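Every protein chain of the complex appears in place save one, which is left out.
This part shows chain A:
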Amino acid sequence: MNTQANADVAMTDAASNEYLVFSLGDEEYAVDILKVQEIRGYENVTRIANVPEFIKGVTNLRGVIVPIIDLRLKFNLENVEYGGQTVVIVVNVADRIVGIVVDGVSDVMSLTPEQIKPAPEFGVTLSSDYLNGIGSLDDRMLVLVDIEKLLTHEEMQLVERTAETA
């Protein structure tokens, strides 16, 4: 419910839309900051058997069991390492709490509608369906990920849909 309200605010108040910028390898991505609950280190993840590789497992977030997804594996990045710098962004989407592993979090940015360009339609691993657009900031390019759409998509196998996925 809360998420929905937040989402609505984000929709209507696009002028002050703020994004959390994170890095995967050399690429820069950004998610709507209103979807972000917190940022924490990568630790203590319990593996789950018989699930896709990018689902690292589950962890204990103050008594709540939260699945952890490595976006680097999902996006087929080459160097996947876990270290002190590895960060988990805890997002709240579709009434669920999910942790996503990224290489680092850099900053929070406000983007005006003019700075957001439509996403090109050529992505294979990352279909433009999951993108809000491309943020252009001086010489930086931010891939604006629609984290809710991405995480609730069947491919992610996060949400149980029908009997067929079970």
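Heads up, the rule we're going with is that a contact is a pair of C-beta atoms (placed from the backbone, for glycine too) under 8 Å apart; a residue touches a chain by one contact, two chains touch by 3 or more; residues count from 1.
By our rule, contacts and distances are computed from a predicted model.
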Original post:
UniProt name of the unshown chain, from "Aspartate carbamoyltransferase", "Chemotaxis protein CheA", "ATP-binding cassette domain-containing protein" or "ABC transporter permease"?
Top reply: "Chemotaxis protein CheA"
Original post:
For the chain left off this view, which of A:66, A:88, A:101 or A:142 is in contact with it?
Top reply: A:66
Original post:
Residue-wise, where is chain A in contact with the chain that is not depicted?
Top reply: 44, 46-51, 57-60, 62-67, 96-98, 157-160, 166
